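FYI, not all chains are in this one, though none of them got moved.
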């Protein structure tokens, strides 16, 4: 059951490792079958070079294991909370990638310093509030999801497919598990560039709204003209 | 038609990817046949590992597609404006390479801090003014070309084969598409070194005019003595 | 004799090299057979691509060579002092890995800036005092071990499997030689992230005690729930 979903999620997890965004068993990618209400996710603590479609765990939106002999990722509750609240997303990725994690650790949003950023993220990449002691002690992973959702009260998750959890690291998402991983790769690029942009110009302002609009909307939405006609991925 | 040109431009695009200066479908390289007035350029949004000579698009200097079933790069208008104004160049390269983009984002020219820089660029690598809101809203890509040309009013593009577009990233050029890519590789090297040179010496002055002259002209022009006799590439 | 131990220690040394944490003949890994009181360690000055199980040297806890035709690592006395004082450890790793060495050179402990750190190290990674002139001149390597042990007077080496020797570099340890190398890999990751976290936020505080507890104890000890049931490595 759900063979295609498990295969896709397995490949997306392996891609995350191949892109050097995770080491050992860190990080995780999931994908959802919206009709069936089933989420496929990486098993907990399994290294990437031992990953196979059979090891991917299937859970329902309440976290009950539907199929699979292994425990799902310890971050499963975070993923589920995002699927429940961000209705249009099809895949989620979590990593401790170097530069994005640096911004998360510093508790700072990533300013939009250039068009590379604007091509993918419609504004600064937001950072959550730190979790309170109570939120950490009980239902920690679920509360991590909640604090992300709270941060997006006035943000559109389809135009801002990434968040930094303060003191922790990034989560990204997209129309599919594969798209979520691509967003993580790009997030790492722009996070790295933003660090040294600040180093050589500590008071660097963000790019203009006009330039942000131009680059974001030339790749996304109705007015997009980047890429070939059938390139639906780019128009998510 | 123009089989050699398309093949060379295809190879130059693949080389750009191999040099780790672009990911996914970012960046683009073009080459020109000056006699025919035909420019070969990367198609829009096509990943580098799917690139073939057949996919390279041919356009005339007004941007009309001469041959090819795909849409040309969304940055085509920028390339054409440069070909029209910088008469001696044979190839152009655009990338969002890490360190060069950092300087572009910071809106700062790259000072000439050493002979590595002086071997290729005769002075600091210039940065454009930011585009105005009007320039962004209408004919954005053409205006990007115009603002580069404006920045070169008193600069010789054959002695300064690179520019940083503020808030965006670098363009490089040369006698051929291949030379433009080589210049991008070197630009990335010197951009990276300049960042940390500033970090350990924030008031670092540029090298002397004498040293700049010595290194630039031992590799370029009539007085060059670097390389072997038939090494015309070095004497562009 | 001790064929398995020598093979494991040889593999752990090669892994250290493969992980790009050492070049040439730098660094060393050892493992101990507690019942026999025998330590297997890298020979001094032998490059990693010439390493074989036969070349691994066996010494007793006083440093006397039990088996092997080569001289043991010049850092052997440091390893032995740690085995004698940290009773539960089974393997030790020493490297001059880039970022961990930077913190050692700066004489600063690595603050716990995020959950990546908290997943492996229960608090800031400590740095030793500098050795005195006398400690350097006589029994230097032994004194290096002693100063580490002194630094751990009030620390639990099983919860803090790493130390920075001031002006020198890191030592890590674990339940086995392999675990010691994994800890070195992770130490390098968090050391790198901590540098740039400080760069973009020089006054960055550490994460809360609650978050440190949560992440450390969800992977280690009685209350661990990360990983699969048989994943004993994670529960050291």
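As written, the chain order gives the labels A, B and C, with residue 1 at the start of each chain.
By definition in this document, contacts are C-beta pairs under 8 Å (C-beta built on N, C-alpha and C of every residue); 3 or more make two chains touch, one makes a residue touch a chain.
What you are looking at is a predicted structure, and each value in this text was computed from that prediction instead of being measured.
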item: Copy count of the single sequence across the entire complex, 3 present; value: 4
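Definition applied: only the chains that are shown with their structure count from here on.
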item: Chain contact graph, described as a line, ring, star, complete graph or other shape; value: line
item: Chain whose mean Cα position lies farthest from chain C; value: B
item: Interchain centroid distance [CA atoms averaged], chain A/chain C, Å; value: 33
item: Chain centre separation (chain B, chain C; CA means) in Å; value: 47
item: Shared interface positions of chain A, touching two or more other chains; value: 199
item: Complex contact set, residues of chain C against chain A; value: 113-116, 182, 185-186, 189, 192-194, 196-197, 199-201, 204, 207-208, 210-211, 214, 218, 225-229, 231, 234
item: Contacting residues of chain B [partner chain A, same complex]; value: 23-26, 43-46, 70-71, 74, 96, 98-99, 101-108, 130-131, 133, 136-137, 140, 167-169, 195, 198-199
